[in-house]
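Here the complex is missing a single protein chain, while all its other protein chains stay put.
Lettered A and B in written order, each chain numbered from 1.
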Amino acid sequence: MSDDDALWWARLRSGGPRPVSPDSAYPAGVRRLVEPDAGAVWLVPDLPDGARPDVLDELGLPGAHVDQRGDTARVLAACLRCCWTEPSGPVWPGVGAQLDDVATAFRSITDNRDERALHAALLGAVRRLAGSGWLIFDEDQRVVRLGPRVAMWNAAELSSLRELWRSMPR
Amino acid sequence: MTASIDDGRHPVFEPVLAELSERHRDEVLTAFAAVEHSRDPVPEAQLAALRDATLRRHLRQLLGRVGRTLVPVAGGQWTSGYTDDVAARLTADGWNALPGIDRAVLVLVLIHSVAIPRSQGLLGGDSWTSGHPTSADELIRYSQLPRGEIRPALGRLRAAGLVQAAPSRGRQADIGTAYLPGPALHRLTPAARQRLEHQLILAAAPESPLAAAIRARQVVPPDMDGDE
Partner (left out) sequence: MRVTGGTEPTLDQLAGDAAVVRLYRQVFAVLARESGAMIADSGMLDVDEAILDAFADAGREGLTLDQAVAACRPLDARLVTRRFEVLREYGAISKVVDRPNERFHRAAFAPYVMLLFLRRMAEQGGQAELHQLLTLEHVNVQEPDATAEVGRTSVSRLSRIFRHLGNELAILAAGSTAETLGDHAQLLWGNKSLITQAEHVHAVVIERWPQLHGECATLRLALAAYGDAVETAAGRLIEQAGTTRALGLLPVETWVSFARGSDADTLAGVLDGFVFDAPAPWFSPHQLTEAVESGRQTGGARQPPPRPEAGAAPPPETTVAPADDADHLRDLAERLLGDTTSVPVTEVLDDSGDWPAARRVLADLTALHHHPDLPYELVWSDGLRIDVTASPSWTSHGSLVRVADAEAEK
């Protein structure tokens, strides 16, 4: 641990999780998530239990504001259903999913708005989630992947998410 | 998944936590989570590690390990923010995670919601929060910013908590969408808050005697953290 580590952590917080080259130096206490093609490594801060954001719920404190929180959470769940093909294993890196497949999964867990509104809600949520590192969105290919922030869920949380995964239609 | 801390010894935090009893350790970590992740400042009364000066010192050390410090907020509250030293080092080579257009829009919101009401004598207190909304119309119609980029920038600033939508209740209908400075501005240390004030004056009125007074005082490098 050095001053440079503090600087790294600050950079991760202000810039969000970031990809570096696989042989790059990295600070203490961060998790390295290797891209499937091993071409890059994502650095994600790793907080000890008791210092993670889940503590806010116990304290009754509000977390960050999210526009359309309900839809955004549903879209994240839909992506989890589509991209986490082996829920018995780790959630990262998962596989890419076509936006249309995500739309199908999203439709099955949302009210029956007309198609256009549904699609707009989906797209808005995907962009928001991509903006905060929960998803990686390739706009040209219309392909969605799980983002590095999913690696912040701990083992207990992942087992709840497996249950959710099983309950959702594909 | 948690290879680096499976033994419960976090390389960044352990050196600070090791000195503490289990109870104090929990209290300090909880306070760390509260100030780091909560949208708003946390009332001091709510958490032991904020109330107690000794624990607070440990908390500040813990935050310091990741480039952060405790920031006092009016009304007996605390939040966290980058230390002035870390902010200066991060941005020394021009690095800034916030896109230029977002920074420009945020500055406009600060001028319309804070600086102008101050000049009109409408704002009390001494913070970067305000109840005076900046209308999206003002930003889109009267600024020199590219029109199409303003709304997306506002969306990103909202996600970062740097602006928030003004409540529409009681507002005149013809103002349309309006914004206020967001809760994330509380995270600026006192020195950073003052630096923001000075930068705004230097930019808006570089020839004024106030700007001259600011420049005269800038020779001393800002080196304090946001301590009590």
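Methods note: a residue touches a chain if its C-beta (ideal position, glycine included) is under 8 Å from a C-beta of that chain, and two chains touch if they have at least 3 such contacts.
Here the structure is a predicted model, which means the values were calculated and not measured.
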item	value
Sole contact to the chain not displayed, among B:V16, B:L29, B:A49 or B:I111	B:I111
Interface with the undisplayed chain - residues on subunit B	37, 82, 86-88, 90-91, 94, 96-98, 100-101, 103-104, 106-108, 111-112, 114-116, 118-121, 123, 126-128, 136-137, 141-148, 151, 155-156, 159-162, 164-168, 171, 173-178, 184, 187-188, 190, 192-201, 203-205, 207-210, 212-214, 216-217
Where the missing chain touches subunit A, by residue	10, 13-16, 53-54, 56-57, 63-74, 76-77, 80, 99, 108-117, 119-121, 123-124, 131-134, 139, 142, 149, 153, 157, 160-161, 163-164, 167-168
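Keep in mind that, in the parts below, only the chains that are shown with their structure count from here on.
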item	value
Rounded Å distance between subunit A and subunit B, as computed from the means of their C-alpha atoms	25
Residues of subunit B that touch subunit A when the two form their complex	1-5, 8, 10-13, 15, 26, 29-30, 32-34, 36-40, 42, 46-47, 64-68, 82, 86-87, 89-90, 95, 97, 155-156, 158-159, 161, 164
Residue ranges of subunit A in contact with subunit B within the complex	1, 5-7, 9-11, 13-16, 27-31, 45-48, 50-53, 55-56, 59, 61-67, 90, 128, 131-132, 151, 154-155, 158
